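Every protein chain of the complex appears in place save one, which is left out.
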Amino acid sequence: MTVMEQRGAYRPSPPPAWQPRTDPTPLLPDAAPYRVLGTEAAAKADPELLRRLYAQLVRGRRYNAQATALTKQGRLAVYPSSTGQEACEVAAALVLEERDWLFPSYRDTLAAVVRGVDPVEALTLLRGDWHTGYDPYAHRVAPLCTPLATQLPHAVGLAHAARLKGDDVVALAIVGDGGTSEGDFHEALNFAAVWQAPVVFLVQNNGFAISVPLAKQTAAPSLAHKAVGYGMPGRLVDGNDAAAVHEVLADAVRHARVGGGPTLVEAVTYRVEAHTNADDDKRYRADSEVDAWRDHDPIALLERELTERGWLDEAGVRAAREDAEALAADLRARLNQDSELDPMDLFAHVYAEPTPQLREQQALLRAELEAGQEGELR
Amino acid sequence: MTVMEQRGAYRPSPPPAWQPRTDPTPLLPDAAPYRVLGTEAAAKADPELLRRLYAQLVRGRRYNAQATALTKQGRLAVYPSSTGQEACEVAAALVLEERDWLFPSYRDTLAAVVRGVDPVEALTLLRGDWHTGYDPYAHRVAPLCTPLATQLPHAVGLAHAARLKGDDVVALAIVGDGGTSEGDFHEALNFAAVWQAPVVFLVQNNGFAISVPLAKQTAAPSLAHKAVGYGMPGRLVDGNDAAAVHEVLADAVRHARVGGGPTLVEAVTYRVEAHTNADDDKRYRADSEVDAWRDHDPIALLERELTERGWLDEAGVRAAREDAEALAADLRARLNQDSELDPMDLFAHVYAEPTPQLREQQALLRAELEAGQEGELR
Amino acid sequence: MTTVAVKPATMAQALTRALRDAMAADPAVHVMGEDVGTLGGVFRVTDGLAREFGEDRCTDTPLAEAGILGTAVGMAMYGLRPVVEMQFDAFAYPSFEQLVSHVARMRNRTRGKMPLPITIRVPYGGGIGGVEHHSDSSEAYYMATPGLHVVTPSTVADAYGLLRAAIASDDPVVFLEPKRLYWSKDAWNPDDPQTVEPIGRAVVRRSGRSATLITYGPSVPVCLEAAEAARAEGWDLEVVDLRSLVPFDDETVCASVRRTGRAVVVHESGGFGGPGGEIAARVTERCFHHLEAPVLRVAGFDTPYPPPMLERHHLPGVDRILDAVARLQWEAES
Partner (left out) sequence: MTTVAVKPATMAQALTRALRDAMAADPAVHVMGEDVGTLGGVFRVTDGLAREFGEDRCTDTPLAEAGILGTAVGMAMYGLRPVVEMQFDAFAYPSFEQLVSHVARMRNRTRGKMPLPITIRVPYGGGIGGVEHHSDSSEAYYMATPGLHVVTPSTVADAYGLLRAAIASDDPVVFLEPKRLYWSKDAWNPDDPQTVEPIGRAVVRRSGRSATLITYGPSVPVCLEAAEAARAEGWDLEVVDLRSLVPFDDETVCASVRRTGRAVVVHESGGFGGPGGEIAARVTERCFHHLEAPVLRVAGFDTPYPPPMLERHHLPGVDRILDAVARLQWEAES
């Protein structure tokens, strides 16, 4: 039986015999975001996993700080920080198997790094050397995606293709609260549900799309409520609770892997820093709002849980911090080196074979460079 | 207080204090399509309204048959019939006040006609004389819309503009089940909900998008379930029950008019004829399925109710049929005349003032016509 | 090389055959789009494919063009070779962002690591009495988007050969199918289909000495007709069928123009900002000293595509082409 036939032969019937296609009740999210830390559920958590999450959160925070610092030194063109959102970034990366795929948005360099992408390569786009700085196949991380929500149908297509080939691969795609307003979000979720594609959609609801708050973005009870309109389950989770995010995503990944179809997960979190270093968030929000969220910091929440339960000691904290410092030092050192770029790369990969026209243009540029011309914007 | 401020100042708060934006429960559609005819609710219906609906259904059916016949005679380029869907078409038109706006899809010429558009003008697009055959402002009917779902944001924008101007105008937009998959559907509903725009979205779920059945279009419990994801109410109605469609739409229109915001209404109906006269529906569905729906015919359902209750007599039936025949005869007579077209119209309305380039091209065509050239496709 | 012409076939049949042969030859080839499965497409180009290869290989998608192209991108990322059908020219527009921002750039942005072998079939152009939004010539948009190949056949044999080449290409190809040639017939043996026609080569469809008509797709037969009619005026016109707009075959085109010294570019697409500007400009850049007259253009008007009853006035016809040829400053010669 083929994937397409699995869906069964729906035939419309007149209203007396009409049946809903799916029972909506189990698709609806809970009324409040799911939490583990600080609740009884924490007792059942795996200490080893929590420690791994913790170490990565600390590393991620340091990574964010270092990348932001590098923008000030002119070493990165721009940096959209995920400070405060590390729980989502880290859990999304750790929840996947090696054969799975991650589809990050432009803000999710950290998730790529946690998945194994070299941090310098993850930051290449934002440094300005090249667009995608890493080989997407090396760690199965799709290119960081700037046009919002456009990566979501890619994730669906890839997951569908894997399923057609008989591979039990899952794709996890990350999108922002703002991105859910785009048509591509809608089309991707619909295709995924119709095809029962093994995809997990993670919405990082960080409260803002640049300056636009969620209230101007949607009137929905929650973004997770959108799921029912596609016939997939919607889950709402505290996005600053790394244990909860990991658990909810793990459930969704498991469900997808065994042919259960896609899930929409909304993680409620907060963008603690400005949109990017180029943004001025004083224009649209009060410090007090940011401060309220600092009290709900993902690292602090997890550290408290771990230390209170005796699952993490001073040495563990120190080790995590040292590891984070090592990452930062390496990043600093390597990004402070000037990059070597070959302008001929402009033409190298437009097509498998350069067209005659591109060959001409390449020759033109080569001649210019040989004549010592330096180009515009000197 | 401005419209935008009405939404209130939402501020994100960390999960312990997190609140859903809206209570989702009242937004969810009932489990089965709402029905009036053949149920107790019919007793409370307004006989006068039902008789008006009936007369228009009969007229509409005849209109559909006549238009289809005219395609066979080469008088229309193509005709997408709404046979079997007349209850939706008629109710959508009758439920509106004169100051309201109708946004039809390409299949909804009947709704335009019921609203008052001259049938020949409504069919101009399909005859091939011009694109929009009528003045949209004359009866406040937007141009018949071929690119699917693209008319939905127009309806939202118009309704929003009316509200900003302080006019209590409602826009009703019609879209097919297939059209709900387009990104524009999603974006329109979201804008409408965020802006609390006075719009009613009517999805005519007729089971097919050309050959593609609903099961390949969506996995949702119903299309009406999509509403909750936007924070607007979703309503499910038997689309062949004119009384029910009218009642549900009237509720939604009233709700919109008083500032209650948009509603998504899914009318469950069936496309009894092929997609258009050019389509071959034998390729993708069985006669038996079509037959099942013929037993649930909108005219028969309403006629039975009306006659059983003694609200319609032989004379009433006859009058409706005669009126329908008159419409058909007029349509035949006028569409059998060759239309007179001025090729210069090609250039007349591209811009408010023709550009110098268009003036040149117009002169070229005029010279050709004067030289007796007849153009390509002779 | 012998071509056995058993019976005439239509362009639509040749396209179907190309899809079928490509699917049979390579299990990675997947056809997807609106109504392409059970129905076989509104132009029946995918007829029988779902039956023969199953719905997983020839899939009716939900009605959403960005979704279709966007999921095709993901499928291509995983090693498939999607062949996407857009139902009509104007209905490809919703997928424009996916096309421009991803399909065209993925190879370049990943430094060659992630090529996207996607074929996008777009029935295009007018002349079939289609109502609004069913007759656009959208090739200018695709030509202006680096990273895409843009190909369009004008003969039954090319329809087969070029579509096979498009599907075999490791790059994205926008494959423009001239709607009004779907039912054009040609002596072509479907059981001995012509070999793959490499993308990027124009062909001289008719040799002539007086002037060159540079054209493609639906306008090729019109130009050939015009060339026949021109004999009455004493003009011997050469007709070049571009077949591929990207890459552009400067060599063949310029060789012809250098020979004839005069050229007219003919296409249905609107003139202003249309393909003809590029073609005329590049021919002039390369052949300036061979030109007896400026390269002229005969194109659709710079208006939205007109309704069926008026489209004959919009489409470049024989008379309008001959009028342009007459304007090629023949007096300069004498």
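Order of writing sets the labels: A, B and C. Residues in every chain begin at 1.
Keep this in mind: a contact is a pair of C-beta atoms (placed from the backbone, for glycine too) under 8 Å apart; a residue touches a chain by one contact, two chains touch by 3 or more.
Since we're looking at a predicted model, the values are computed, not measured.
Novice: Let's see if you follow the contact definition: name the visible chains touching the chain that is missing.
Specialist: Looking at the complete complex, the unshown chain comes into contact with A, B, C.
Novice: Specify the residue from the set B:Ala31, B:Ala161 or B:Ala333 that touches the hidden chain.
Specialist: B:Ala161
Novice: For the full complex, which residue in A:Ala193, A:Leu264 or A:Val350 touches the chain that was left out?
Specialist: A:Val350
Novice: Tell me which residue among B:Ala142, B:Ala219 or B:Leu365 touches the hidden chain in the full complex.
Specialist: Of the candidates B:Ala142, B:Ala219 or B:Leu365, B:Ala142 is in touch with the missing chain.
Novice: What residue numbers in subunit C mark contact with the hidden partner chain?
Specialist: 66, 90, 93-94, 96-97, 100-101, 104-105, 108-109, 132-133, 140-141, 143-147, 246, 248, 269-270, 272-282, 284-285, 288, 291, 293-297, 301-304
Novice: Hey, which subunit A residues sit against the chain that's not shown?
Specialist: Touch with the absent chain occurs at residues 77-78, 125-131, 146-148, 178-179, 181-184, 209-212, 216-218, 283-284, 339, 341, 343, 345-347, 350, 355, 357-358, 361, 365, 368-369, 373-378.
Novice: Counting contacts across the full complex, list the positions on subunit B that touch the omitted chain.
Specialist: 2-5, 130-132, 135-137, 142-143, 147, 150, 152-162, 164-165, 171, 183-184, 186-188, 190-191, 194, 345, 348-352, 355-357
Methods note: only the chains that are shown with their structure count from here on.
Novice: Comparing centres built from CA atoms, which chain ends up most distant from subunit B?
Specialist: In terms of C-alpha centroids, the chain at the greatest distance from subunit B is A.
Novice: Just curious, how far off is subunit C from subunit A if you go by their C-alpha centres, in Å?
Specialist: 39
Novice: On a C-alpha centroid basis, what's the spacing between subunit B and subunit C, in Å?
Specialist: 36
Novice: At which residue positions does subunit B touch at least two other chains?
Specialist: 181-184, 216-218
Novice: Multi-chain contacts in subunit C: which residues touch at least two other chains?
Specialist: Where subunit C meets two or more other chains at a single residue, that happens at 61-62, 64, 66-67, 94.
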